[in-house]
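Following this message is one structure expressed as structure tokens.
Every protein chain but one is kept in place in this view of the complex.
Let's look at chain A:
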């Protein structure tokens, strides 16, 4: 079994999601190749070649792939598919856009959001916002799958693969990049952070969200998350949304502040090791799965918690 893994990168480093998807790829097949696409990505290809368990790196050095638009990247992957038993990517915005397109070009059914690899063609995946787990086996000649990365450990270094240049078909001009609005932060990345502090509708404003959650996240070295209600209301950017339609996190510690615990929110965080809920309503559903619950007003409890953590650190 040879597996082709689509890498995501920013031309400087490989995304953590890809490192985790590599762990899944290695469980699917004994030989893993990594495709690095984009102009000026030579350093990323070299870094991919040093990853433990990578047998070969394919470098498609072309501006066509700079924004990872689905049409050219899918055409590239489909053109390389021959000789691979499986083609996989992390379940990121890029992976989710590109891979179903690859699957359709190859006339195969994609397996979305793999959480466990049971065999080369048999996988576990969540349905109904994670309220059921299906085990599926594919009858297709080529497996196309996206990997839900939260449950896989990032691969480390230890390999010395060869880097080989490849090229894809000249893309049809179907779509064109206009601009990116990137939310930058010097905090840990939400999907790989060890601690996540999330705020809900109860924060009431962008100002309060910032004022109450930022110092707490600083004290814990945490990433900041949010419920959909908080994002919809403009308290936090869309990049912070945790849940069925947002990001999936599995940190060591997840603090839900003023979040009720709707099914769709739980879908994104219920695999956290320890869950803390702070909510003024003792009957809020979030308490049904919180390890530590605090029935309290967040406007007093959060500053108190921040102060206590800061005092402890001194």
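Going forward, a contact is a pair of C-beta atoms (placed from the backbone, for glycine too) under 8 Å apart; a residue touches a chain by one contact, two chains touch by 3 or more; residues count from 1.
To be clear about the criterion, contacts and distances are computed from a predicted model.
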Per UniProt, the name of the complex member that is left out, chosen from "Fe-S cluster assembly protein SufD", "Putative hemin transport system permease protein HrtB", "Electron transfer flavoprotein subunit beta" or "Xanthine dehydrogenase family protein molybdopterin-binding subunit": "Electron transfer flavoprotein subunit beta"
Touch criterion as defined above, residue of A:3, A:69 or A:224 at the omitted chain: A:69
Positions on chain A contacted by the hidden chain, ascending: 67, 69-71, 74, 92-94, 96-105, 107-113, 122, 126-140, 172-183, 191, 220, 228, 231-232, 237-239, 244-245, 247, 252-253, 263-264, 270, 273-276, 282, 287-296, 301, 304-305, 308-309, 312
